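Heads up, one of the protein chains got dropped from this complex, but the rest are sitting where they should.
Chain nomenclature is as follows: A and B, assigned in order of appearance, with residue numbering initiated at 1 for each chain independently.
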Amino acid sequence: MSRRPPLSAYAAAALLLLAVAGPLLTPDDPDAGNLRERLLAPGSAGHPLGTDTQGRDVLSRLLVAAGPSLLGGLLPVVVATLAGGLLGIAAGLGGRTTENVLLRALDVLYAFPGVLLAITVATVLRPGLLATVVSLSVVLTPAVTRVAFTEVRRIRTAAFLEAARVSGAGAASVAVRQVAPVVAPVLLVYASSLVGLAVVYAAGLSFLGLGVPPPAAEWGAMLDELRPSLLTRPEVAVLPAVTILVVSVVFNCLGEALRRRAGGGHEVGRPPAVEAAR
Amino acid sequence: MRRYLLRRLLLAVPTLLGVTVVVFAAVALVPGDPVTAFLGPGAPAEARERLAERLGLGEPLPVRYGHWLWHALHGDLGVSVSAQRPVADLLGPALGQTLLLAGAAFLLVITGGTLLGALGAGRPEGRRARAGRAVSTLAVSAPQYSVALLLIAVFAVALRWFPAGGTRDLFTGGGPADQLHHLVLPAVAAALVPLGLTARVFGAALSSVLHSDLADGLRARGLRRAAVLRHCVHNASPALLTIGGLQLAYLLEGVVFVETLFAWPGVGRLLYDALTARDLPLVQGGVLLVAVAFVGVNIVVDTAHALVDPRLRGAL
Partner (left out) sequence: MSAPERLDVTGLTVTHGAVRAVDSVSLTVHPGEVLVLLGESGSGKSTLARTVLGLPGRTARVTGSVALSGTELPTLGERALADIRGRRIGYVPQDPDAALDPLRRIGAQLVEVLLRHRVADGRRAARRAVPGLLDAAGLTDPERAARAYPHELSGGQRQRAAIALALACGPGLLVADEPTTALDALVRARVLDLLTASGASVLLVTHDIGAARRVADRVAVMHAGRIVESGPVERLLTAPEHPHAAALVAARPGGPR
């Protein structure tokens, strides 16, 4: 555990810092347009990343957007981890009926491609951060539940659980004292691998007009706003797309690094020691 | 094998029913007056009455669901508000375009994924294998809309190698070569994420087979490298199929973004337009169609799985 945190951890921390401090760092007013300065190229005076169709400073907007964009990805992961953890433990410790009902219901949700399920849920709600969080939580929860359930089932027969039961502890007490501490680290590692995906989904929903609505700055919404300028100012139009790509890569690398350290690590091949033992 | 297929089809029935319940419930739960939600505020009274009757608004929810399902089973998905045409008529031709795009992307996924995954599988800690894994992590992380925009910016706008969108050239085009030319960029954009996933899973599976007793047993028979590799790829292929369902999920959901950005007239593009216009019947129909297609595709994948692995045939 004395190993240094991976590079991606620093990058992720920097991103989170940016999300909080973004509004303080803007070189220009992100909402103030200037019709004479529309679609300036990156590197123009006062606009290092150019301006959008309404002459607003793109760098400022990207910075202000960091908060809502990352929140739209992080919150659903938090909600899904809590909900999925509870459901998974309930399915694992409950009777056969609870288990069957929960797993069947999950199968139905699994039958939807993720974005479609999010779209279905988000159409019910008014566009906004809440719609993003609710719909993405619905999308992510089944996967988390399955991971939690698998983990509970793995330890369900383990001696300490039996011992806890025999000693007369109630189901709730067993869940809190014995199971949760085992399941939590596994879920944390899994959740970290979902953040990148969730940020991508959240921006996607805004792009489709289901998430944070304009004129508020959000990466997915900016993607949609700048899309018409793709043919005239491609170097500006791709900036939100590149931002989301970079964020996604950072969080995925972090998730991967955590998974490796948690010991799920060597997915490839067989460690040499096993071969030598033969 | 026939019995396997039959049982697999039967197993899909409850899943499909569940899918219809979710799609129906989502729209039934839209807050406010459903007639206004479906038709928009300015609809004539006659149309409003007809829809209210069709939806059976006086009836309890389960009855309404029954009616809706009955109509849907007969291909009647209602009338699009924005286009004023039956939803099924709009979805039919769009589905063809989506399948063309998804099929082309799937081809890329399988060939690219296996090649990238096989890269250095013999030495999983070697430099080539590491490079391969880095590329596939990057591919997995790349959102389809980001890739689509970057591809358009570079290959359509800057280099002018490929068209920026559409299915064919308005002036010269229409032939297969022209269609293919229009297909390249959207297919690549749709394929990248599932390609990375495939490469990861297949690479791990192939590597573990190559270092198994099976591979040593095959070498001990004197089989040449190519033959050993053939056996190992065959034995790693079930892993490829297992993730097949997941990849197709990515492809089918990715088309919403990819088709929108490339102006590709498929189901995804239709969904985007329907969402923008708040055209609920069209959204409902589109989501239902893709979800059902997804369940169907999964059946095909499972069947292929059983064809490859004789041990599975009796398992279900």
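Going forward, a contact is a pair of C-beta atoms (placed from the backbone, for glycine too) under 8 Å apart; a residue touches a chain by one contact, two chains touch by 3 or more.
Just so we're clear, the structure is a prediction, and the values are computed from it rather than from any experiment.
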> Quick one: which of B:Asp76, B:Asp89 or B:Asp309 touches the chain that's been left out?
Replying inline: B:Asp309
> Taking the entire complex into account, which one of B:Val35, B:Val87, B:Ala156 or B:Leu218 touches the absent chain?
Replying inline: B:Leu218
>> Of the residues B:Arg7, B:His71 or B:His234, I need the one that contacts the missing chain.
In response: B:His234
> In the full complex, which residues of chain B touch the absent chain?
Replying inline: 123, 211-214, 216-225, 227, 231, 234-235, 308-311
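Methods note: only the chains that are shown with their structure count from here on.
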>> Can you compute the centre-to-centre distance for chain A and chain B, using the mean CA position of each chain? Integer Å is fine.
In response: 21
> In their complex, what parts of chain A are in touch with chain B?
Replying inline: 104-105, 107-109, 111-117, 119-121, 123-124, 196, 200, 203-204, 207-210, 223, 227, 230-231, 234-235, 237-238, 241-242, 244-245, 248-249, 252-253, 256, 267-270, 275
> Which positions of chain B touch chain A when the two form their complex?
Replying inline: 14-16, 18-19, 21-23, 26-27, 29-31, 124-125, 129, 137-138, 140-143, 145-147, 149-150, 152-153, 157-158, 164, 203-204, 207-208, 211, 249-250, 252-254, 256-257, 261, 271-272, 275-276, 280, 283, 287, 290-291, 294-295, 298
